[in-house]
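Shown here: the complex without one of its protein chains, the others still in place.
Labels for the chains are A and B, by order of writing; each one numbers its residues from 1.
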Amino acid sequence: MIVYFMCFFLFLVGLYGIVTRRNLIKIVISFTIMEFSVFLFFALIGYVENGKAPILTKNLPENPVFVDPLPQAMVLTAIVIGLATSAMLLAIAIRLYKKYGTFNIREINNLRG
Amino acid sequence: MSNLVPLYVILPLASAFLIPSVGRLVKGFQKALLSLVLLFLTAMTFYIIFSGLDQPIAYAVGGWEAVKDTPIAIYMVLDGLSVVVLLIVNLIGFLATFYSISYIKKYTAENNFYALLSLMIAGMNGVVLTGDMFNLYVFLEIAVIASYALVAFGIEKTELEASFKYQVLGGIASLWILFSIGMLYWKTQTLNMADISQILANDTSDAFMIFTQILLISGFGLKAAMIPFHAWLPDAHSSAPSPISAMLSGVLIKAIGVYAILRLFFNMFALTYEIGMVITVIGTLSMIIGGLLAIFQWDMKRMLAYSSISQMGYVFIGVGMGMIILIRGGETSVAALAIAGGLFHMINHATFKGLLFLNAGAIEHTTGTRNMKMMGGLARTMPITSTTSLGASLAISGIPPFNGFFSKLIIIVAAIQGQFYLLAVLAIVISIVTLVYFMRFQRFAFFNKTTFSRKVKEVPFTMCFSMVVLVILCLALSLLIFPGVREVMLTPAVDVLMETTNYSSTIIGM
Partner (left out) sequence: MISMMKGLTPIVKKVAQLMSGIICIYGIYIVVHGHLTPGGAFAGGIILAGAFILLILAFGSEVIKLRKEETGSSISESLSVLATLILAALGLLIGSKVFFNNYMPKGEVGELVSAGAVPVYNILIGIEVAAAIITIFLALIIFKEEEEER
């Protein structure tokens, strides 16, 4: 039970980073930390006591006990989606640096109201 | 007909990858391909609507049949509600593509624009059609990442900043949704929406489920731009190029925000009083705050963005009232009326808000500014734009015989019949406020004295075509009130939401 609360705590660490940091790249890194906490949560859900890795080989014993493979497939897909999101964030961040000359979000505020 | 269902996802996805590879060799290939694909999909949707669906089509991807009555495949479900949202997505997508044939000429990377637009439409079609929770998340991310890139398309300062803010907030919402999918899987050990609804049929009030439902409402509420999660919408929708603003504000917040909440909270979770209350309260706040904030804007597209928040509040009020009446055991006819009003307003808002953003793009194309204080007197020189804009403004303010009047009337009548008198009064007041700021927009943009020194003329043909088609739709959609036409489109959608357990029993029974 404590492990799941640690996942949630890691999520809150990432959220704190997004809210308080002023550098754009630090915001991107905190966002990645938040994502990783959700992946960890998924990987922990699928645990079965005394289970092996869910791979079908030739000589299996009778009634093998496998760990749940569906959360692992979900985490693989979510990692790729997280890669695309980070790539998009970083591309916009370096173009922002070229336009404004700074990474500080306090100075990048043309839009208001 | 069930073989046509995967085409909604295959065709835009294939064109999204054909356009960069073939578009380098053949000029003009990308516009022709995307327009034809979307025209074909719109025609297919009309065919499906008019030939009628007796029962929902559930298409199992991969052909995996159910094992001992538990569904293990990813299902693509086409029922009354999906077909209405599909019609909105593909029709407004086709008109926006046609509009952007002449609008995008002033940007440089045309190929990438059409590829991203078709990816966004493929993602939205996937969200509407899927019957599996994680597949919903995957298609949601496809659509939303394409929209991040489209908002930042013309690479100016404000557009990049708006896109970054949109990305961070939208990314947090997606993580909330993923987290709640994990919690649902932990509890029910399955990802199929129909299966989850049967497992959760009895117990939805322990703290675990309430936490999951709050996370889902927050995540999808941010995508649908409800108060208090609206902070990204004015910047993103006003900085994007105009056909993309029309797609974002007219289609995206409905297909991935409103549709997802409707599908999950009516057909998957059992109806609870608290969720109905939360939806209604958020809808009321959005309606009021969005309307009041729109009065103070002088930027044309920012005003339209705030008015989107306000009109989405109307949709949520209608749906929330229907949910509360169903829970309280009131008359089902009043609940059906409220939900029908909400869905009808969703369809109408797509047409007139899309038309208003296309008009704003036309004005910006010729005059080069978005500030309403610097325009004036365009009614003489841009007749088509000004007529269609007048039609759209009258429609959104609720003047008969345009469609906005009928949908708001249904919501107000349902509020009075269901004894929500405060909501009825607020709806009427905000409708008057909407009339105020749209008449101000008309006066400043079109009917003032001319302050321009350079010549302005009418916009090119493809832009005019889309605007004229949309204004004809604004008039034609009022016909959905009449009983003969209503049975075709609106009543099946309302029935899907009213008979909340029909969805799961149809899929499990297959």
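Note that contacts are C-beta pairs under 8 Å (C-beta built on N, C-alpha and C of every residue); 3 or more make two chains touch, one makes a residue touch a chain.
Computed from a prediction, not measured in an experiment: that's the story for all the values here.
Contact with the chain that does not appear here is found for just one residue of B:Phe17, B:Tyr47, B:Phe211 or B:Tyr421, B:Phe17.
Panel shows chain B; residues 3, 6, 10, 13-14, 17-18, 20-21, 24, 59-63 of it touch the chain omitted from the view.
Although one chain is not drawn, its touching partners on chain A can still be listed: residues 53, 55-58, 76, 79-80, 87, 90-91, 94-95, 98.
One rule holds in what follows: only the chains that are shown with their structure count from here on.
Residue ranges on chain A touching chain B, taken from their complex, read 11, 15, 18, 24, 27, 31, 34-35, 38, 41-42, 45, 70-71, 74, 77-78, 81, 84-85, 88-89, 92-93, 95-96, 99-100, 108-111, 113. Across the interface of their complex, chain A is touched by residues 134, 137-138, 141, 145, 148-149, 152, 155-158, 160-164, 167-168, 171-172, 174-175, 178-179, 182, 185-186, 191, 234-235, 239, 296-297, 302 of chain B.
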